[in-house]
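With one protein chain held back, the other chains of the complex are shown just where they sit.
And now, chain A:
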């Protein structure tokens, strides 16, 4: 019998005797994870990475239990929060809120019950409802491609852009892109239309850009799914004026293309990996196991991915 199992045995008998378990409560972590359901590749990545974190961390820490709930809309997610507190008796929560405003009150209620709350990606409208905030870097998501494209074109040329779905997140990216381009007066942003982070819509929008503009030097597709549609449209029109197609978020398909150097237009990418849910779960679980708190805000930086560092961003098993 080694020391560990003695301690464990003692702990178990103390709990069994009904003695106050407060001394251990600090170290026993029952972690709830509330995330959106896998409805498109990015959220599928979120679900996959959350499950990866659960498997890895539960194996590593005996005192940790992780419960994952996926929701198809904000209402369902709010219900799941209640279930996590009453049925699963969680004492820590990692949540990727479906919507900022709609989830703020439900999360605040969870926190009022003494649960430690980490919010991921979409910030709540009232930051006092959370203990810690971990997010991706939407400003860099727009800034990095803008800087790359501007440099690659030597500060001169015509570009077109795709936008996702009209959200604050999309606006942040577009604003960051535009603010870099302000310093390059010879680069003309011809148009930026919504293609809904969707391959088919990006294909159509790109076809029409190609009809409309006779000279395009670079495309900021702003998402790797949209980049797939963009490339197909260019291929179909047999246009060779486009030198760069810059996607974003680093999907495994695009990273693979980058590593293999299969397409001269895919020269770089910017990271915005669903892996940040993994980091958030890991950071929260480990801090709570030690009874520590996380910094109020942690930003997982979005960085430039080129052929040189692409291997670090390639996760062939993830669905994204």
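Keep in mind that, in the parts below, a residue touches a chain if its C-beta (ideal position, glycine included) is under 8 Å from a C-beta of that chain, and two chains touch if they have at least 3 such contacts; residues count from 1.
Just so it is clear, contacts and distances are computed from a predicted model.
Undergrad: Given the options "Sigma-70 family RNA polymerase sigma factor", "LrgB family protein", "ABC transporter permease" or "Na(+)/H(+) antiporter subunit D1", say which is the protein name UniProt records for the missing chain.
TA: Of "Sigma-70 family RNA polymerase sigma factor", "LrgB family protein", "ABC transporter permease" or "Na(+)/H(+) antiporter subunit D1", the absent chain's UniProt record names it "ABC transporter permease".
Undergrad: Which is it among A:111, A:193, A:265 or A:282 that touches the chain not included here?
TA: Candidates A:111, A:193, A:265 or A:282; residue touching the omitted chain: A:193.
Undergrad: Tell me which residue among A:55, A:87, A:101 or A:166 touches the hidden chain in the full complex.
TA: Within the whole complex, the residue contacting the unshown chain is A:166.
Undergrad: Hey, which of A:209, A:246, A:278 or A:313 is the one touching the hidden chain?
TA: Of these options, the touching residue for the absent chain is A:209.
Undergrad: For review purposes, identify every residue of chain A that touches the missing chain, sorted by number.
TA: Contact residues on chain A toward the absent chain are 38-41, 43-45, 47-48, 163, 166, 191-194, 196-200, 203-205, 207-209, 211-212, 225, 228-229, 232, 236-237, 253, 319-320.
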